[in-house]
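Inspection log for the structure reproduced underneath, given as structure tokens.
One chain of protein is taken out of this complex; the other chains stay put.
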Amino acid sequence: MTCSTKLRRFATALLLPALMGLASPVVAQGTLRVAMTLADIPLTDGAPDQGTEGVRFSGITLYDGLTNWDLTQAERPAELRAGLATEWAPRPDDPTRWIFKLRQGVRFHDGSVMNADAVIFTFERALNSNHPAYDVSARRQLQAFIPAVKAWSKIDEYTIEIETNGIDSQLPFQMTRLFVVSPAHWEAVGRDWNAYRRNPSGTGPWRMDALVPRQRMELVPNREYWDAARRPRLDRLVLLPIPEVSARTAALLSNRVEWAESPSPDSVPRLRQAGFTISTNAIPHMWPYTVSVLPDSPFHDIRVRQAVNLAIDRDGLVQVLNGLAVPSIGNLTPDHPWFGTPSFRPRFDQAEARRLLAAAGYGPNRRLPLKFIISASGSGQMYPLLMNEYVQENLRQVGIDLELQVFEWEALRGRRRDGAQGASNRGVHALNNSWNSMDPYNGLLRFFGPNELPPNGTNWGNIRDEVLEGLAERVKGEFDPQRQAALLAQIHTRFVDQAYFIWVVHDVGPRALSRRVQGHVHAKSWYVDFSPLFLR
Amino acid sequence: MLRYLLRRLAYVAPIAVGVTLIVFLLVHIAPGDPISAILPDDASAEMVAEARREYGLDKPLPVQYGIWLWRAAQGELGTSIRSGRTVASELSMAVGNTFILAVAAGLLACVLGVALGLVAGLARDRIGDHLTSLFTLAGVSLPHYWVAILLVIVFAVENPWLPPLGMGPDSSDGWRPDWAHLQHLILPAIATALIPMAVIARTMRASVIEALDQDFVTTLHAKGLLPGRRLWHVLRNALPTTLAVTGLQLGNMLGGSVLVETVFAWPGTGFLLANAIFQRDLPVLQGTMLVLSLFFVVLNLAVDLLQSWADPRIRRA
Partner (left out) sequence: MSATAAVPAKAQGTGYWGGVARRFLRQPLAVAAALVLLVVILAAIGADWIAPADPFQTSVARRLAAIGTPGRPLGGDELGRDMLSRLIHGGRVSLAMAIVPVAVALVIGGFLGVLAGYAGGAVNMAIMRVMDVFYAYPSILLAVAIAGALGPGMLNGMVALTLVFVAPIARVAESVTTQVRANDYVVAARLSGAPTWMILRRHVLNNVAGPVLVFAASQVSVSIIAASGLSFLGLGVSPPQADWGLMLSALRQALYVNPWVAALPGAAIFLCSMAVNIVSDGIRRAMELRR
């Protein structure tokens, strides 16, 4: 490549976004076809199932929360921004009562007005089993994500109040998951949530045009979307459920889709060669081993926890995954404001690992037998068989005989709900379950303390730690963002120093994109905004 | 014939009941709690109990079986835990899609199988027989899902001749017998047809040889009759058995294409079943198994009756 062409490319790279900014955003530009990893279209009624991928495709496309995630930049972790609420704050006289001011002039896809009644209706249908619109499916999908909510009431046409279970500064994060649905439309479709799913109505930037279960969902732009900057530029967005990874690769290579979620590491070279971009960014996710610290587990001993953390060659694993992961040395990435300053650093040091194991009483003559439960596949589990086999071999080198017990994903979730203390998990020393870490509760607070023991929470390993529990109480009562972040950093520092998890990698949310796809921002989030996309 | 028919029908009823029992128990031999799939990650004990009540899982097993059977008998197969859609609507769509694939593969398997079997039988113990035998043996020996992946790579990816997955073009809103849809059918049909083709060919070969050995054919041959006439006699004697085998293979294909449907993202019963298993969507799993197995029972019966009607010697005492 000559110097001048380089220069020209550089200039184009600089100029193109500027030119695009000038282009009229209402000019519709193409049909984008996306291969999802799901086996079916996630539920479209504002309470999507199938985890974060469900929210990505059927949640934030069709609906808005009271708060939304800001997905416009790829450098820092995604932050909250105003959604259907324009401002929110706890009442000064009672911090368990929050006032949310709602956005005016927003209409649902069915034309009805979004107001306080609609938000109250959304709460009722998920959480009030006596309400005529109560839907058990919505409760299942939502309840775990809005644990702070205790009560709700309308103050005026565009103001509501939400009461929390105790003081809880985490409410605004949780409101990203409460997708507001249209009471008028629910009446219009005959008070039937199944009918609503076939013909949904939200306030989101996309409206549903067609739905063929297990085959296809087609979305078209909502030209009246309240945020003009987020009005979609595409003509149409087609979402295809293709769970088999080789079929997704084939679909890309034969130009049946322009976008595929989660390509397999082994297909990456071939996809690059065919001109596809593999887009990645660290997303708030971790793929660790959640260990049991019960007295009968070897992980009761901090030296064993640290030793195993030191035995794993994370860089090698990332290489095996063709770069579709980043090494994980904590619940969060080191550049995260809550990462803190842990003194224990999980690195690859098998000599130190052997030394720690020897100190704990294990050695060549007394190999350490461990048993982990893992899944064969599942949401967020990345490439579980490959990765676990890799770790198994790492541990063998330091004198640990790791037995992997493989479960199908739903069965593993059952084991997760039983907790390490459960009878079914007797003799099991760790659970390989990936966790999202997008907010303080999900990333840190749910993994320790008595209130989070399964089935109520996800303190699977029975971690009791007075330092952590004290800090957690203070976080819930701290409303100042900076002081809150400082407390969270202290929690994370303690958590890593105690080596309460065995960290392996973070997911990077890989997606393979055709060169025709323009305007893509890979936010540090589980979610993606399809609005700025267009096809060349 | 009527007595035979009644007796066969009397056999089928208890089989059908046995089938329902096994389908029902299938869900309960599963380790872990079937309710866990329905609930979010950190559901409370109260929510678990509520869901258990709602799905009737709190009752004793025999009672659950009774309730389930009674509802199933009325065509009430429940609703999918995952999607909230009725199992019947999920099934009707999937069965239709699989039926298209099964018929296409069945036709392909039948035509090829009969032709190959005929060649092998007529060329008995000569080179033609050995070659076709090897070919059909290869057909039953290949992992057909692997063949499916290879077919996609060769004919859809490296050479963009045929579509790699799905049932029709992007905007298709239903299957139609036009080229746009038919081209989607070619690769899955080939992969699905492999085993039935081989089985049919082997049956055909055996029947042809049996027919050739029959005295009257030998006589015809001795009389110097035209090869055409001889062929006709052979075919007439060999075809009933072959068609019966084809019918059974059709039944197999309706339920047995789990792997091929997965590779081609073909939204049929196999795809439905595999995903019901992975998502622990028990009503869908039970409903699909029930409908497919009852269909298989009926098909078996029909084939049996047809065959005994064509060849009365088959009616066993």
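Just so it is clear, A and B label the chains in written order, and each chain counts residues from 1 on its own.
The rule is short, and it goes like this: a contact is a pair of C-beta atoms (placed from the backbone, for glycine too) under 8 Å apart; a residue touches a chain by one contact, two chains touch by 3 or more.
The shown structure was predicted, so the numbers you read here are calculated from the model rather than taken from an experiment.
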item	value
Contact set of the excluded chain (shown chains only)	A, B
Among B:L77, B:L118 or B:I149, the residue in touch with the chain that has been omitted	B:I149
Which of B:V48, B:L69, B:A88 or B:I277 contacts the chain that the document leaves out	B:I277
Touch criterion as defined above, residue of B:E54, B:D178 or B:D213 at the omitted chain	B:D213
Residue among A:E157, A:E224 or A:E393 touching the omitted chain	A:E393
Contact partner of the left-out chain, one of B:L5, B:L69 or B:V258	B:V258
Touching residues (missing chain, whole complex) on subunit B	11, 14-15, 18-19, 22, 26-27, 29-32, 130, 133-134, 137-138, 140-146, 149-150, 153, 157, 202-203, 206, 210, 213, 251-256, 258-259, 262, 270, 273-274, 277-278, 285, 289, 292-293, 296-297, 300
Missing-chain contacts mapped onto subunit A	245-246, 249, 253, 264-267, 269-270, 316, 319-320, 376-377, 385-386, 388-390, 392-393, 396, 404-408, 411
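Quick note on the criterion: only the chains that are shown with their structure count from here on.
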item	value
Between subunit A and subunit B, centroid-to-centroid distance (C-alpha), Å	40
Parts of subunit A lying in touch with subunit B, wherever the complex brings them together	31, 33, 39-40, 43, 49, 136-137, 139-141, 143-145, 147, 193-194, 197, 210, 212-215, 238, 240-244, 246-247, 250-251, 253-256, 377, 407-411, 413-417, 424, 446, 454-458
Subunit B residues touching subunit A - in the complex, by the definition given at the top	30-33, 36-45, 47-48, 51, 54, 82-85, 90, 93-94, 149, 152-153, 156-157, 160, 163-167, 170, 173, 262-265, 267, 271-272, 275, 277-280
